[in-house]
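Only one protein chain is missing from this complex, and each of the others stays in its spot.
The chains carry the letters A and B, assigned in the order they are written, with residues numbered from 1 in each.
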Amino acid sequence: MIIAGLAFYLFAIIAVAAAVMVITARNPVHSVLWLILVFFNAAGLFLLLQAEFLAMTLVVVYVGAVAVLFLFVVMMLDLNTQVLREGLAEYVPLGAVIGLILLVEIATVGGSWLLSPEMEQVRGAVARTDITNTQALGNLIYTDYVYLFQAAGLVLLVAMIGSIMLTHRVRPGVKKQKVAEQLARGRTVEVKKVPTRGGI
Amino acid sequence: MTSLANLSLAAPELLMAAAGLVLLMIGVYQKGDATRLVGWLAVLVMVVAGVLVLKGAGTDAGTTFKGMFVTDAFAVYAKVMVLGASALSLILSLGWLAQEEIKKFEYSVLVLFATLGMLMMVSANDLMSLYIGLELQSLALYVVASFKRDSVKSTEAGLKYFVLGSVASGMMLYGMSMIYGFSGTTNFEVLAEVLSEHQATGVVVGLVFVMAGLAFKVSAAPFHMWTPDVYEGAPTPVTAFFALAPKIAAIALFVRVMTGPFADLIGAWQQVMWIIAVLSMIVGSFGAIGQQNIKRLMAYSSIGHMGYALIGLVVGNEEGVQGILIYLAIYVFMNIGAFAIILSMRQKGRALEGISDLAGLSKTSPLMAAALAIFMFSMAGIPPMAGFFGKFYVFISAVHAGMYWLAVIGVLTSVVGAYYYLRIVKVMYFDEPTEAFDTPRLANRVILLVAGVFTLFYIVYPSPLLLTAQAAAKSLFAY
């Protein structure tokens, strides 16, 4: 399919270009917006792989929830990128050296590309057509990978406990609305005559 | 289609996961303060989990969850140590929480989940389960490090640990992705099989990243930078916990990863391990010299100890692993004892952590001073304390493998290390006393007694530990 090929290059190019913009944009809010564009194009790539469930999940979770929180934080913080960039020049040589080493490593690795027989099988795998990929994913997650799935749930739980514990403060003397109590009053709401400056 | 995994192999983990959720609910719905109740229940859960681990030791061995989870003698040995260390440091923490009047039941729950993560690490038989276990543990540790949130130092410790730990996790994940990409599998057994046939460069590069991540978790040099700051900033019982359980789990994981799937790459990783071990020993012994804060001192001490333990991994054979396991067991007893004393350093309800505060302890509370002296001698590796034997076994394994330089450097750094350990003894016995400490809590005294007796009299009856460690090491090299 020509269209699929074109779409792949379109998504891929935009994703890479937007990713570059994420780290070069001067305004942090713009960075997050570019990041969202990256997510979208990644979702598009998933679609081309016929993994529509993953594509939608990526949009719902990363764009719909994670990036919104990013935006929240970035918008509320009074970030001054100019200040953040101070001293960047000092670290550029170091970063460049590390980057270069990594690049050389990857180049050597790529040069000696050697696929194991198992990997060849994975490459040849085609999407099953008899069931939707939502079902296929469910069949795997809840059987073969149930251990990881549940453990990942625990990781998220710990993150939640942690964030609540580190930020939740019990403030004394706060008047909370207790809806249950209000409703439990029944029909005995009474009208009282309140003396001036006296209160009830 | 739905074949139930063999759950009995993972019984301790399942118990802890379920109990953690229940304890959370108890803590939330308990009227009033639930810190004590939840804390002791968590200790109980750990003890029961330990019993379950031991119960399964003889009968159940093998993998479950599609080969992602393994139970063998090595895992049992490490799990018992992890559970013991966690339970003891949790008991110490509960006393501290009561003294500081901190009412947070979440602390115990988080420690429980961290311990669960460690058990999962120890039993990991797949890169993915390794990572998940490690994250569960790390995430809980980041939070407990900063859990005294009104203290700037504690917050700083947590943040530093979090940022650096995330980088380490990221590196490790990157390495894992390369290993997967070049071998086509994440399972340890299949990896070992694939790598015995052909060894792609990509796997080696990936392995280096994984090693860097793991070295960070055991706080081995040159990935040790966070350790002194985190140990100093974190609340003292948390420091005690950090110095014990996570170290054991991470070392056990390190050993399993290196000697299992990557056994055939030993030529590639042995030199890297050599450098890591030597650097850790040097940093640990020289870094500690100028320290005034006892928690920072313990941090450098633990870096050094990790270096000694890793000697066994450099050797990379059964004898080396046996040495590591013995070293770790002795390390737990020495450290829990030392921290029981550090946590008892209180004057009029105020916690102290300067080395100079120990001045003249031999006059104000001679028993405590004697106990601390025993631990310090032991850590320095002076016979006939237990610590000597720990070092002895790893050095001897290096000598047997013909790595004389490693053993020599180890001995030399031990001598340097002895200087600062003995400095504490000198401060206690020869400096003028300051004010007396408050009477330590009962739990601290009991732990102190047990640890002291073990450290002092290990020489009398060493065979059970030796044999168990041997069996555990053997199970690791079974395949």
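Just so it is clear, contacts are C-beta pairs under 8 Å (C-beta built on N, C-alpha and C of every residue); 3 or more make two chains touch, one makes a residue touch a chain.
Following the convention adopted for this analysis, contacts and distances are computed from a predicted model.
Student: Identify the UniProt protein name of the omitted chain, choosing among "Hydrogenase formation protein HypD", "Energy-coupling factor transporter transmembrane protein EcfT", "tRNA N6-adenosine threonylcarbamoyltransferase" or "NADH-quinone oxidoreductase subunit H".
Tutor: "NADH-quinone oxidoreductase subunit H"
Student: Under the definition given at the start, what are the shown partners of the omitted chain?
Tutor: The undisplayed chain, in the complete complex, is in contact with A.
Student: For the full complex, which residue in A:A7, A:M21, A:L48 or A:L71 touches the chain that was left out?
Tutor: In the complete complex, the chain left out is touched by residue A:L71.
Student: If the hidden chain were put back, which of A:T24, A:T108 or A:T132 would touch it?
Tutor: Of these options, the touching residue for the absent chain is A:T132.
Student: For the chain left off this view, which of A:M21, A:M56 or A:L166 is in contact with it?
Tutor: Residue touching the absent chain, from the options given: A:M56.
Student: By the contact criterion defined above, which parts of chain A meet the unshown chain? Give residue numbers in ascending order.
Tutor: Residues 3, 27, 29-30, 33, 36, 52-53, 56-57, 59-60, 63-65, 68, 71-72, 75, 132-134, 177, 179 of chain A touch the chain absent from view.
Here is the rule we use: only the chains that are shown with their structure count from here on.
Student: Rounded to a whole Å, what is the gap between the Cα centroids of chain A and chain B?
Tutor: That pair's centroid distance is 32 Å.
Student: Inside the complex, what are the residues of chain A that reach chain B?
Tutor: 105-106, 108-109, 112-122, 139, 143-148, 150-152, 154-155, 157-159, 161-162, 164-166
Student: For the complex, give me every residue of chain B touching chain A.
Tutor: Touch residues, chain B against chain A: 1-3, 5, 10, 17, 20-21, 24, 65-66, 68-69, 104, 106, 109-110, 113, 116, 120, 128-129, 132-133, 135-136, 139-140, 142-143, 146-147, 149, 158, 178, 181-185, 190, 194, 198, 200-202, 205.
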